[in-house]
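The complex appears here without one of its protein chains, the remainder shown in place.
Up next is chain A:
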Amino acid sequence: MILVVNGVEHELDLDPRTTLLDALREHIGLTGAKKGCDHGQCGACTVLLDGRRVNSCLILAVTQQGTPITTIEGIDHPVQRGFLEHDGFQCGYCTPGQICSAVGMLDEVAQGWPSAVTDGGGDDLLSDAEVRERMSGNLCRCGAYANMVPAIKEAAAQ
């Protein structure tokens, strides 16, 4: 099968049970996407599929042949600098997923997608409450959430 990751084609001979996350980590050697739960519950494995954020542990690699896949190794975005400046991480294990998720989320906001806390009254889709709600699929056990919010908001303003 062929996977296109960060613009590079990888020809692979994989067990059909292989998840996209394991294909990236164990077969392509891109270990930036993390395995935190393998159940789609923590978000550490978040990557972008054709620009949309997904939990790569819940996707079989064989179903994504030809889809443009972006991992943290393929991202160069102001969110990363924001995380450094605001100390938006500690152990760093959820961080690639948080950053991929934030990049995908900012695109969703640019397209005007509402979240569960959007009331439809033309409010700021990047208020603190919006960012927190939209990022809630990505857990951080170090509790660096409060530092990620300004990091993401500043990146969005750039």
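Just so it is clear, contacts are C-beta pairs under 8 Å (C-beta built on N, C-alpha and C of every residue); 3 or more make two chains touch, one makes a residue touch a chain; residues count from 1.
The criterion applied here is as follows: contacts and distances are computed from a predicted model.
When the unshown chain is looked up in UniProt, the name that turns up among "Chemotaxis protein CheW", "Xanthine dehydrogenase YagR molybdenum-binding subunit", "Carbohydrate ABC transporter permease" or "Transcriptional regulator, PadR family" is "Xanthine dehydrogenase YagR molybdenum-binding subunit". Touch with the chain that is not drawn comes from one residue among A:Leu3, A:Leu20, A:Ile69 or A:Ile99, which is A:Ile99.
Contact with the omitted chain, checked across A:Val54, A:Ile69 or A:Met148, is made by A:Met148.
Residues of chain A that touch the chain left out of view are 15, 17-18, 22, 25-26, 29-39, 41-42, 44, 71-73, 75, 80, 83-85, 87, 89-96, 99, 128, 131-133, 135-136, 138-149.
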